[in-house]
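Here is chain A:
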Amino acid sequence: MLEVKDVVKAFDKSLVINGVSFSIAENEVVALLGPNGAGKTTMVNLISGHLQPTSGKILLNGEDITNASPYQRIKKGIARNFQITHLFEDLSVLDNVRTCVLSNRNQLGRFFKPASGYKEATEEARAILGIFNLEQFSDQPGSELSEGDKKVLDTAMTFALKPDFLLLDEPTSGVATADKFKVMDTIIDAIGKRGTATLIIEHDMDIVSDYCQRVLVLAEGTILARGTPQEVMDDPRAQETLFGVSE
Partner candidate 1 sequence: MGLIYALNGLYFAAFLFLTSLGLSIILGVMGILNLAHGSLYAIGGFVAAYFIGMMTGSPAVLMLVTAAAAAMVLAGAVGLVMETTLLKPMYKRPLEYQLLITFGILMLIEDLIKLVFGGESRYASAPFDAMGSIEITGHTYPVYFLFVMGITALAGLFIWWLMAKTKLGIMLRAIEMDRDMAQAMGIPMRRLTVVAFVLGAALAGLGGALVVPTTPAVLGMGMDVLIMAFIVVVIGGLGSLKGTLVGSLLVGLTRSFTVAFYAELEMPLLFMIAVLILVVKPEGLFGQK
Partner candidate 2 sequence: MTNYLFSSRALGYLLALIVLLLLPQVLSPYHLTLVETGLSLAIMALGLNLLLRYAGVLSFGHGAYFAAGAYAVGLLNMYFPDNFSFELAMLASLGVSALVSALFGFVCVRHTRIFFSILTLALAMLMFAILEKAYHFTGGSDGIRIPLPTFFGIELTGMRRFQFLVGPYYYIVVGIFAAATLVMLAVVNSPFGKALQATRDNEVRAEMVGIRVKRFRWYAFVISGTFCGLSGGVWSFVNGHITPEISGWVFSGEIVYMVLLGGFMIFEGPIVGAMLFTYLRLYAVAWTEYWMLIVGGTLVLLVLLLPGGVTGGIAGLAARLRPGRGGGRG
Partner candidate 3 sequence: MAQKTNRRQFLKMAGAAGLGAGAVSVMGTKALAAKKSIPKTPIKVAAISFLSGPAAGPFGIPGDNAYKMMADVYNKQGGILGRKIDLISLDEAGGAKTQVELARKLILEDKVDVILGYISSGDCKAVLPLSDELGGLMLAYDCGTHVLMEGKKSPYKTPKFQLGFRTSAHLGQDNIALALAIKKYMPDVKKIAGINQDYAWGRDSWHIFELAIKKLLPQVEIVKTLWPKIFTTDYTAHISALQGSGAQIIHSSLWGGDAVTFIKQAKAAGLFKQAKMAMSRGEPYPQELGAEFPEGQFLCCAGAHYFLYPAWDKWPLNKWFVSEFKKRYGKYPTYPSYHAYQAITAYKTAVEKASSLVGGWPTMEQTAKAMGNLSFETPSGYCVINKDHNAREDCLVGISKMTKDYPFPILDPQRLEVFPSFQVNAPAGLTTEEWIAGWKS
């Protein structure tokens, strides 16, 4: 599905990503771990097209997308959310999702029929809200949701783009600890229904070990360790990088 090959990214003279390679298959949920400043967000930006690598290649379904613009990548099936929630706060929750659905159907450039007149898109949006348990908020503006629900809506919007490949940058940051698992359950459940390949950036090891099949540990621009959550937890080098001390 997604392949990253020998990607290097330098800002001025400092190497932020130094020869990273990995691949993620269909239906797989992979976590990207690493201390602050390890280059996680840079990696996400490279994949979503907000940055161009200095060298190396990125392939989606075998097609080289290294030089494609973010817009082209969206159209090819890459979707991402942001570490900080980015909603259309004045639009209703339904419209937030429906806009994404319409975008996916290439119907955004339509001028005259009201958005609510697009029956199929509306039903699809409602279905997605159903999957993410947001139905009851449909007609409220996005700004009125709780932080946790906002986070879920943010992910729902990404999901509504029906991506082949999903990038989730800290989908539970800002969510109350008690709700984190509920949020992740919802997200992973939804993803599972479509078989999307997913890369999650996450700090919380509990979440990682519960929801991800594989883990990549990024430190100082290279991949330090990879494997199942358990394998990585047992790796002393990874332990030191992630938790500061080896147990």
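Throughout what follows, contacts are C-beta pairs under 8 Å (C-beta built on N, C-alpha and C of every residue); 3 or more make two chains touch, one makes a residue touch a chain; residues count from 1.
These made the cut because all candidates are chains of the complex that A comes from, given by their letters.
Quantities reported herein were computed from a predicted structural model and do not represent experimental measurements.
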| item | value |
| --- | --- |
| Complex member touching chain A, one of 1, 2 or 3 | 2 |
| In the complex with candidate 2, residue positions of chain A that touch it | 48, 70-71, 74-75, 79-80, 82, 86-91, 95-96, 98-100, 102-104, 107-118, 121, 142, 157, 160-161 |
